[in-house]
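This structure is in structure tokens; I'll ask about it shortly.
Note that this complex is displayed minus one protein chain, with the remaining chains in position.
Labels for the chains are A and B, by order of writing; each one numbers its residues from 1.
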């Protein structure tokens, strides 16, 4: 239930669009470190917010993100030679450094000054925790991101990315939606005692903040109190959630992690989904075996992924849905928690869903809040204000969690300490 | 030789188009029974007249056809769970019965009345002779179809469907075209005595009726009299023809069947071709071996068809045309009578042929009549009249045949009895 023009505004992120300008106000994840693993390695193609780009790690280890097309005659720099602090176009040998300066033009006369007048669009990068971040805006660079998880040591942190073939907003909306986990992600429909089955209609509460909002889904477990799942939504496209989980060898009652996603539009019909997790206790490192098991559970284990960070289970094979499994065991018949999300989101209307036809309920409060906040950011920018969450001070001390609370205790109080960063 | 605007009018059938509204005035075939074989079986995707739909057979055996997208947040109901008289969306568990009522909304508060205000577009269905029919109009449901072949018992009747990748009208026009069988379907060019070779220019006569028109192709066999092939065109998109054929074991001189097609637009560039046949004598059941041989002859035997009722011989492999076979034996070099049609029709201009460039002759009288009648149906609807052939009384007693007649006997007289239904 969104006006057609607001839906268009929120979904489209190419250069010059309102939401595109919002995204260009923030540092966003661009690449995994592993994609440009070492100095002078081959350049890679990259598309972000509808822009064709090329990235390379120069001889000094600095990652450059440049317009994909050589300004001379528009050859793609993916074919380029990454050599001595610059990428050299293989068409005529023009060379550009990481700042986009043309530093060599060997097919022009030796004394030519032409190269000093040629510059290629270049976006600044910052590398942290295995992620190469970029800022694609025209204005002054904001401070670097300072999410708690970027301060967690590598021993406590894990990150991956996945391609999803749908508009970024329907991916994000799925990610901040809490009630669907009782359905789409119910992988044991026979177990009527599971958390998912016991309270399928969590009560949502949303508190707006300077970085976005925090919100909870409260599941009423009757005599057992409440199960509270507390999320953070950090502008423009980050979800953070807590996830207690039994330790895989049974040696602990729970193994609390904080997890989340960032959604970065590739273009209007596809999105990079960034997936991170870290242990919420500085004293407990992230067990690699547990981490791998979780990646597999979520559908992105080593056997689940094709080149280009695409999933083997995808629209071309109906996500290998198993109708018998669906009948007897899992709600969807599709393996992989996030694969279940992708199956739902990638097969919606193209290029993006018609939100004028939606029927939203009380379970959609967080989604409604996110849309309001994104529209507010568009207005902020148009009226010359900095959008929420650009300044890291606004979010650096927050985190998410999930907990059981006795009835009668407000989560704002009961979870106050658990929602404070410890790293 | 059709005006551009009339060509557009006839070819496009999405919701809101003139021809789309005509199609939505009739019951049309939607699915084979075999696609939803039993109660609570998996749902199937379905696209008709440009609309994305989902179908399922509910616990009581009733087939439902619904809008494909859950009205909540637009997930595709193909992924849904078909359970206890309704389909449950796997995103948030909303459940819809076969009439499109929301009967459960488990992620909303227990006492919520929201579900009573949510409804999904649903089209009525009717199942007969292995076919699930639907009515996609907004007005009052017309009476159920009552073609003779729907009254023939299962022992006398056979039906199949095939995907064809072209606009519905060029498929229909090929189907009501009688002279092309002397060329496209001449599978023995050496045999100069065959019916096809003896008179390649049948004289056409068209009689308009309340349900469409009946027409004949008269082949002048000189001293042997005339060979008359009498067709029915039943609005909006059915062809019915007679087909004498020698019994496969030689035990009979002829084995008369009535056959036909219905063309149902999937979208403007593809169409479902429904193929039916039945024995024209109530005393003679349809021999399964003969029926299978005929399906193979027409190019849709078990070895000819891919999943989704698509043909193995298709544009991607040039229909496996055999130029040597074409040179020496068959007119086209392509196997399968209807595959020959598809090769011709699927490789015409996209999205549909430019009929302003045609040069029609006397052999095209039936096609011209069909276009006139379809344009008339558009006007009928626009002016508030029921189009021809909606009322089954208009066509229930007609059938088609082919016969030899002595010269001088008018077919209207000579075939009068043979063109009367016997079932």
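Worth a mention:
Operating definition for what follows: contacts are C-beta pairs under 8 Å (C-beta built on N, C-alpha and C of every residue); 3 or more make two chains touch, one makes a residue touch a chain.
Since the structure is predicted, the reported quantities are computational estimates derived from the model, not experimental observations.
The residue touching the chain not shown here, chosen from B:173, B:267, B:402 or B:418, is B:173. Although one chain is not drawn, the whole complex shows that of A:91, A:126 or A:309 it is A:91 that touches it.
Across B:331, B:395 or B:423, the single residue that touches the chain missing here is B:331. Across B:358, B:393 or B:410, the single residue that touches the chain missing here is B:358. The set of chain A residues touching the chain not shown comprises 42, 69, 71-76, 78-79, 81, 89-93, 105-110, 112, 114, 117-118.
Against the chain not shown here, chain B presents residues 170, 173, 177, 179-180, 182-184, 200-203, 321, 323, 326, 331-332, 334, 340, 343-345, 347-349, 353-355, 357-364.
Rule of thumb we're sticking to: only the chains that are shown with their structure count from here on.
Distance between chain centres (mean CA atoms), chain A to chain B: 48 Å.
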